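Heads up, one of the protein chains got dropped from this complex, but the rest are sitting where they should.
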Amino acid sequence: MAETIQLEIARYSPEHDQKPALQRFEVPLRPEWVILDALNYIKDKVDGSLTFRWSCRMGVCGSCGMMVNGEPKLTCATFLHKYEGKAVRVEPLRYFPVVRDLVTEISDFMRKLKRAKPWLIRRTEKPLAEGEYLQTPEQLDTYKQFSMCINCTLCYAACPVYGLDSEFIGPAALALAQRYNLDSRDQGAEERMLALAHPDGVWGCTFVGECTSVCPEHVDPAGAIQQYKLKAATHWFKSLLKPGG
Amino acid sequence: MDTHPANPPPNYTEYHPRWYRRRVSTYWWLGSWPYVRFILRELSSLAVAFFVVLTLAQIYALGQGAQVYAELQEWLRQPAVIALNAVALLFAVFHTLTWFNAAPKAMAVRLGGKRVPEWAVAAPHYAAWIAASAVVAWFLLER
Partner (left out) sequence: MPKTSNDAFFWGLFSAGGTVAAILIPVHLFLFALAFPLRWLLEPTYGALMDLVRLPLVRVYLFVLCSLPLFHWAHRFRFTLYDGLQIKHLNEVIFAGCYGGAVLGTAVAGWLLWTI
């Protein structure tokens, strides 16, 4: 294995720059290092102004998502030695505005996540004396996959529909809505349907499928959205037979 | 902006850095192989529409008499038309394959508490394709 590896990192300083530019760094190539280790090495030893988000460094918090050689990846879960022999290009996640260097502005995602109402909605609450809401393993299995989302927004960086139309609610929000729709304890499917069975919601998706390919937690948001489309279409046709609302 | 009473506006000028927004290129779909495959799949709808136009032309020609129909058959034999139709057929089959792979995603079938695997949902589609094709061929070839 070589001693060092080259990284090309997107730098953007809103005070000085009109647009981002790539800056080259040379970092040690240690076999156990991930891209995040290389970024922290640069920040500690070479250029303290390099700005990026990270937290858990173990693939559960969703903070460190960036484009690595054009693909959305969690930098704490991407090994450096895989890129030995080539330059590694690290850029901020695609389709989001860039605040500085590798940090993106994700409040659009946060707002859209809220629209999906990703919490248990009850029309009728059980009195406390009756105990907790019980759920069988089979009931858990229906939505468990969609509950694994860590809100890393890699799927938004992979979705061309979101890139082209910022009104689109996007994969993670829709997958999380479906996670709660399928939860046996939830009674909010109707409420979510009104917000999401919408041209900017489920109907904006053209099933490119890249969101599922890049998801580090194997949530399969594309699958969740197609299931939601079928559900929404069935709901629409049924509502034709029950006029008056 | 958050205007909740618990978050009154601060008593200083907020620093709002200028965000950089990259415009998505018209050629975004050339950016990666999955994107190219996606656009090819979407373009297969043109082969579908082409087939309908062709079929309507055939039905029209049938109605106009044996002579006109023979002229259409002659036109279909031209090498350029054969080539065009071969491409259309490739796209039509591409549509079929991608459609049968996509259908199981929308149908989360559960049997006995567990999700039916995707190939098991796709298999009846392929079976229907083969069966229907056989029936159509039988109708057209035994005369």
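Letters A and B mark the chains in the order given here, with residues in each chain numbered from 1 onward.
By definition in this document, a residue touches a chain if its C-beta (ideal position, glycine included) is under 8 Å from a C-beta of that chain, and two chains touch if they have at least 3 such contacts.
In this text the structure is predicted, and so the values were computed from the model without any measurement.
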{"item": "Contact residue for the chain not shown (choose from A:G62, A:P92 or A:P160)", "value": "A:P160"}
{"item": "For chain B, residues in touch with the removed chain", "value": "24, 26, 29, 39, 42-43, 45-49, 51-56, 58-60, 62-63, 66, 69-70, 73, 76-77, 81-82, 85-86, 88-89, 92-93, 95-96, 99-100, 103, 125, 128-129, 132-133, 136-137, 139-141, 143"}
{"item": "For chain A, residues in touch with the removed chain", "value": "160-161, 164-165, 190, 193-194, 197-199, 201, 203, 206, 229, 232-233, 235-240, 242, 245"}
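Rule of thumb we're sticking to: only the chains that are shown with their structure count from here on.
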{"item": "Centre distance in Å when chain A and chain B are each reduced to the mean of their C-alpha atoms", "value": "26"}
{"item": "Touch list for chain A against partner chain B, complex", "value": "12, 14-15, 17, 19-20, 70-71, 94-95, 97-100, 105, 138, 141-142, 160, 163-164, 206-210, 213, 222-223, 226-227, 229-230"}
{"item": "Complex contact set, residues of chain B against chain A", "value": "17-22, 24, 28-29, 31-32, 34-35, 38, 42, 102, 105-108, 110, 113-115"}
